[in-house]
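Everything below concerns the one structure shown next.
One chain of protein is taken out of this complex; the other chains stay put.
This part shows subunit A:
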């Protein structure tokens, strides 16, 4: 199977800037990013001016721009600032990488073009209904194995591509605090489809998605009361990933995980974050069983419908566990409204 050809006009790269000086970040990514259009959203809480090097086709948005478009209905602070970028993008594919990540090198020493890999993942079908033991059958040199039903070999549209991280893996604070010197150095040369009905913690650090297929489901919803500016202090992406997976399973879309890798640099202190992130860790105990048993009605046939239905159930069932969930449900509904007005304009 030939490798996917990327049309630059189909891709937006959205960067949520939680740090003001993006010089190193942008320069490291220059060989890969420079051909694409970039949407850079400055965290509204960030006081300093953004420093962005020359030579990119980038549109930058700050607090005032956000408020002009969406008012103050949803908070786009911290990691959630990226969602504003998803909202105003007009492209089919969005690639989004945290501002503390730089390109990784593969086992042969070559720079990993994370954008190309993500787009390739999104342009080739996902295979959620039956597990292929040789992983992504659409990769060069691979195929479906003996015993894989032929009727399932067409696959489905891949709506979300979740990449991984070398060096600092996306571990939670307790785990990283317990193993302070642990670094992820294992480059696993695979992309695979997360099977239907299987849930996974989908990290927002290095993702890409088909905006047309799943945009309304990728919005800011669950915000921890003590949410901070380090990934250890959030679960908003994990929540979002659960919503997206349930919706993809319902709509017959796919989610892939694996390549590409990015190199995630160190930031912050796991032990310090432990004090805040304990909240997120505890919440997952309620969140996971909820999503595992969640069924969407047959009448929900679009991503928007699915989100609205899901929000209702979140409010009913999780709302009584913690008011944070009621707020998440409201944010989900608000997001769909915004999507319908802003994104589709």
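The rule is simple: a contact is a pair of C-beta atoms (placed from the backbone, for glycine too) under 8 Å apart; a residue touches a chain by one contact, two chains touch by 3 or more; residues count from 1.
By our rule, contacts and distances are computed from a predicted model.
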Listed names "Trafficking protein particle complex subunit 9", "UDP-arabinopyranose mutase", "Centromere protein N" or "Elongator complex protein 4", with the criterion being the UniProt name of the chain not displayed: "UDP-arabinopyranose mutase"
Selected residue (touches chain absent from view) among A:18, A:126 or A:196: A:196
Chain not shown: contacting residue from A:49, A:67 or A:143: A:143
Candidate in contact with the missing chain, chosen from A:12, A:43, A:98 or A:172: A:172
Missing-chain contacts mapped onto subunit A: 107, 130-135, 139, 141-152, 162, 164, 169-172, 175, 179-190, 194-203, 231-232, 235, 238, 241, 257, 281, 284-285, 288
